[in-house]
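The block underneath contains the structure these notes are about, expressed in structure tokens.
Here the complex is missing a single protein chain, while all its other protein chains stay put.
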Amino acid sequence: MSTIGTPAQPLFKPKEYASSQEVKWCPGCGDYAVMNAVQRAFSELGLKKEEVAIISGIGCSSRFPYYMDTYGFHTIHGRPAAVATGVKLANRDLRVWVMAGDGDSLAIGGNHFIHAVRRNVDMNFILFNNQIYGLTKGQYSPTTERGTVTKSSPFGTVENPFSVGELVLGAQGRFFARVPDTDVKLMAKVMVEAEKHQGLSVVEVLQNCVIFNDEVFDAITSKETRADNQLILEHGKPMRFGANNDKGIRLRGLELEVVTLGQNGITETDLLVHDATCASNVLHHLLAQMRLPDFPIAMGVIRSTAGPVFDADLAAQMKAEQERSKYASLDALFLSGNTFTIQPGTDKPDGIT
Amino acid sequence: MSTIGTPAQPLFKPKEYASSQEVKWCPGCGDYAVMNAVQRAFSELGLKKEEVAIISGIGCSSRFPYYMDTYGFHTIHGRPAAVATGVKLANRDLRVWVMAGDGDSLAIGGNHFIHAVRRNVDMNFILFNNQIYGLTKGQYSPTTERGTVTKSSPFGTVENPFSVGELVLGAQGRFFARVPDTDVKLMAKVMVEAEKHQGLSVVEVLQNCVIFNDEVFDAITSKETRADNQLILEHGKPMRFGANNDKGIRLRGLELEVVTLGQNGITETDLLVHDATCASNVLHHLLAQMRLPDFPIAMGVIRSTAGPVFDADLAAQMKAEQERSKYASLDALFLSGNTFTIQPGTDKPDGIT
Amino acid sequence: MKSHEEMSGTMNGKEAMESVVIKFAGDSGDGMQLAGTLFTDTVAVHGKEIATFPDFPSEIRAPQGTVAGVSGFQVHFGSSGVHGPGDAPDVLVAMNPAALKSNLKDLRPACTIVVDRDSFGKRDLDKAGFATDPLEDGTLDGHQVLAAPITSMTKAAIADAGLDNKSADRCKNMFALGMVYRLFDQPMDQTIGFFQHKFKKSPAIAEANIRALKAGHNYVLTMEAVPATYTVQPAARTPGTYRNITGNQALAWGLMAGAKKAGKDLFLGSYPITPATDIMQELAKHKWAGVKVLQAEDEIAGICSAIGASFAGDVAVTTTSGPGMALKTEAIGLAVMTELPLVIVNVQRGGPSTGLPTKTEQSDLLQAVCGRNGESPVVVLAASTPAACFDRAVEAIKIATEHMTPVILLSESYVANGAEPWKVKTLDELPAIHPPVLTRPDPAWTPYGRDPATLARKWVVPGTPALQHRIGGLEKDECTGCVSHDPQNHEAMVALRRQKVERVADFIPEQKFRGKGAKKLLVVGWGGQFGTLFGAVTELRSEGKDIAVTHFNHIHPLPRNTASIFEQFERIVVCELNSGQFANYLRAVLPQFTYLQYNKVKGRPFKVSELKEKFNELLAQ
Partner (left out) sequence: MKSHEEMSGTMNGKEAMESVVIKFAGDSGDGMQLAGTLFTDTVAVHGKEIATFPDFPSEIRAPQGTVAGVSGFQVHFGSSGVHGPGDAPDVLVAMNPAALKSNLKDLRPACTIVVDRDSFGKRDLDKAGFATDPLEDGTLDGHQVLAAPITSMTKAAIADAGLDNKSADRCKNMFALGMVYRLFDQPMDQTIGFFQHKFKKSPAIAEANIRALKAGHNYVLTMEAVPATYTVQPAARTPGTYRNITGNQALAWGLMAGAKKAGKDLFLGSYPITPATDIMQELAKHKWAGVKVLQAEDEIAGICSAIGASFAGDVAVTTTSGPGMALKTEAIGLAVMTELPLVIVNVQRGGPSTGLPTKTEQSDLLQAVCGRNGESPVVVLAASTPAACFDRAVEAIKIATEHMTPVILLSESYVANGAEPWKVKTLDELPAIHPPVLTRPDPAWTPYGRDPATLARKWVVPGTPALQHRIGGLEKDECTGCVSHDPQNHEAMVALRRQKVERVADFIPEQKFRGKGAKKLLVVGWGGQFGTLFGAVTELRSEGKDIAVTHFNHIHPLPRNTASIFEQFERIVVCELNSGQFANYLRAVLPQFTYLQYNKVKGRPFKVSELKEKFNELLAQ
């Protein structure tokens, strides 16, 4: 149900998707940029306001629906994927967007998240990963780097974080993208692709929380380092990056390797060419796993492959059953099989009808 | 806390680990074989009965603790991983074993499962995967193959199943093994390795439910086909299998390939050598993903790598804090900082203590 | 050992009975549920009043031959006076010693007992925990024992049907059923038709079962010692077309009918749990009717997906039992706050915790009424009989959608698995349902604007042009629906949500009672214990006792005239299968009355006899 062409003339300008509510995130919060990107994407996709349902849980990021002039539902902590699944099944024409923090989607909401991924419901899941619980004022989350001191880990955490991409792939995910909150253009582009993708699209936003986890993504997103520390993927393009665009990624056995073009006779043809659409997810795993300082962080659409879509398949099954049903109506069902009749007056059964 | 040598003389024979309770699984249920294997493993490991705590959820398989003469806790549906985490943190000397069905661990319990894996708590998680809800009489589970007709999917499921191994690896798992319920010896061996592994060990048992999902693993486990359809992995050994032991697995780019030894000049040196302990999990992903009919099903320990163990790290942190604490006692804490004293008689403060 | 030939006594005195209770009991593998169901279908088709009570072990397969492994199916049928599955069997079919053992305590004097003599070997007796053979040692004195060599005769009967030993063994139940048909003079064509149809593709199996059935029938028929037995007249019922239906099936069908009447698709988000699973399984069959079933990953996802579907315009339902209900309470609060229609079905079972999953109980009432954080009022209904589950389901949808509120519908194991004849309703006969849907812009509309009569807000679903709005779990401004932290507004909204639910009392029928003119004792019941309570009081009244009974299907809010019934009586006794939850609820809601209690917490329904004893005691005081 997500076959969308880019309209000749956008229906609305990005800002026109904003509701009249005052936006209440902290000044400087990465959430603002995500909202801008979403509005841009909506505009580019030419979405009608009423066809969009934005579903969130609880968290700073989950205030998102209030700020958009679409249908919106600020549900309860951890459950937006489940609520959104119901929304989509009730009305497949809706464009369903889930907005959820790392705590909302991976701590309390982890189960619904992996099941939504597995089922491949046709909706978009924007995961605001600030590696912290913002709304409750600064406890570590399941994505917080080991050793981080937070309000609830005064001596540093001793937990291994999830890697969002790896979890998505491990749960049979078919669309995974990663974007930094500092690049609105890339975010918007990726969100357009997410909406166009049929099935569940997970977009992990590396989102800065200026209050409780400021600068945690600085090495990745700062002006000085981002070119060297981000690999922006494009399907079908060789994996090049770096301030001078002279670095690349090469495959060596089952591992990736950073190489410099021009050194040791390495040319672009030695580099891996990104294939987001291949059925096998091994390359996507390798890309999702890349970590600083040895590797740049992969950005953009890491995986986007077609596969059976739950809501579509369910609808198809219902249609098929409708066509071959032996009952014309509920009345027919209720009267089918073994029934018996009591005749007026006689109070006796007259046998099987 | 799991450094166990194999004792010269086992403390108990396998059967001596059985409790006096009558076992109430259906005749022919795969759960019997798992119990046999666990008892053998306990015997081989020389475990004391009182040092073992078996924690289960709800399901046929979750009746397990009742049948063992150890400590046991039949908890509630989906929560054994969470309960077990508390058990282990309360007493790290215990050998904690979780027994859970595919529904218990991956449907309602999915969140606790992935978080236990991520935290890497030192315990053993035996996942009885019969691809069905047994106790509630035959609804499909998150591991049921697409299209299966069950009590709750009269027209076949339209859901993509989880692959247990992939989910474990995607959740940063460090020990994953797969075994068929038809091979008690292999099961026992793998369970010994699971207990010896420090951190969370997930053992997926392909368990036959004779009542609601009979023969679902037949192609893998039947006498006629098992040699061709199982690849039994051993760390450091080339990946060979087949009725004539003439087939093997070779790497080709990022993919695996089944080859026949002797054909096209292929020799054992062309085959992949299993490395369960390598830090990268790419090979383990590839192995976990192998599916019939193109590939045999990988059995045995697929991944077993050392890494930070949650309960150990937490204990270490507590010890460090104890050593450098500025408080000798709770009394000292309560009296620290800003206090003030009311003198008898005067009812006046005498200033800061 | 007594054989049937030697059987003493005759089956007399039972023909006169209004109704008969028969229990099929055997090992889980013995097919007792099938035998019971087939019998029920037959008697129902022939117009009897019936009530059934299946009673299985909670283990899938407890060890064969043990008491823990006994599976039972009790049918109560008759021309009238069937107020529940009956207290104690008049006829017991016991396929092995364990089945006999587990039913010994419950037998009436002079019960007819059919046993498989072949299964009373030494090992069988041991497994069942009999030191000596009860067929021999006087245990069954006073009863009429029909000890047939069922196993061997079945084997013999189907010897040449081409089945292996194991399959042949599986036909024993039909032999026993054939015997019972003969005992009650019932026709077998219905059952024969069942096998012919069901095993169309395996005619050998069909044939074997039919032969066993007939062999059993013939066995009794040809036994001279056994007289022609009970004849139960068809019940006097409202004319019309009937079918036999279980509570869970009726509930599922009622949900479908309700959604249809509301002009909406039905959405079910659910997770399997005994004894509610059947509702989901029934609905899953009806994809043809536009029913969407999501078997969710857990109960929380079940209800949350339903809330999402409700937001998006479906009639949304979630079904569960106690432990699952506990998990849903947070999300019920969300539905309360967002004022979305939602039906939550709780088929109660024995608690606390996992408790007694296959046994019946009424101990989740207070959880339904007040088991949530915050002031979180919902409508609570309860179903009183298997067939009534249909009406309650329709009503739950009507109230939920027209009043924009969650409705908790309480069923219970006993009702859910029980069966009775249901007078088939057509959709036309059902009340109209008019949800307050708004599809066009209306300048007066605000997301939390309300209907003055119901206090319901409008249901504006995503996709509706120009009415975009946002809802959520934070406190809402009384009018705009925007987030509000204003203290006055909060107090007003707490009151509004309460009043909206209380107003439902304006739209439900008045409470009825049986026993006009009585003034000494009012028996109060609720939910699935209707049959036995009515039965006991009816019997006492026919004995001339000053007693009445009123039974509640509407728990919260109570019918408006409740107090005016209560005040007519000197004493009120509240009878329920828990420690006094409805009594405590009444003490809070109608504190002006004094409530006596009669409680039973044994995982079993009330018996007419124990109720009568209790009421007589109270009347004597």
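In order of appearance the chains are A, B and C, and numbering begins at 1 in each one.
Throughout what follows, contacts are C-beta pairs under 8 Å (C-beta built on N, C-alpha and C of every residue); 3 or more make two chains touch, one makes a residue touch a chain.
These numbers were taken from a predicted model, which means no experiment stands behind them.
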| item | value |
| --- | --- |
| In the full complex, displayed partners of the excluded chain | A, B, C |
| Absent-chain contact - pick from C:Val75, C:Val291 or C:Leu334 | C:Leu334 |
| Absent-chain contact - pick from B:Val34, B:Cys60, B:Leu94 or B:Ala298 | B:Leu94 |
| Listed residues A:Lys15, A:Lys137, A:Lys185 or A:Lys237, member touching the removed chain | A:Lys137 |
| For chain C, the residues touching the chain missing from this view | 57-58, 68, 300, 321-323, 325-327, 329-330, 333-334, 336-338, 348, 350-359, 361, 363-364, 366-367, 370-376, 472-475, 485, 487-488, 490-491, 494-495, 497-498, 578-579, 581, 584-585, 587-588, 591, 594-595, 600-604 |
| Residues from chain B at the interface with the omitted partner, ascending | 19, 21, 48-53, 55, 58, 65-66, 68-76, 79, 82-91, 93-94, 111-112, 115, 314, 317-318, 321-322, 324-325, 327, 329-331, 333-335, 337-345, 347-349, 351-353 |
| Hidden partner chain, residues of chain A it touches | 22-27, 58, 60, 63, 76-78, 107-108, 110, 133-137, 139-140, 142, 151-155, 211 |
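As a working rule, only the chains that are shown with their structure count from here on.
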| item | value |
| --- | --- |
| From chain C, the most remote chain by mean C-alpha position | A |
| For chain B paired with chain C, centre-to-centre distance based on mean C-alpha positions, whole Å | 40 |
| Whole-Å separation of chain centres (CA-atom averages), chain A against chain B | 29 |
| Chain C: positions in contact with at least two other chains | 287, 297-298 |
| Junction residues of chain A - those touching two or more other chains | 111, 115, 314, 317, 321 |
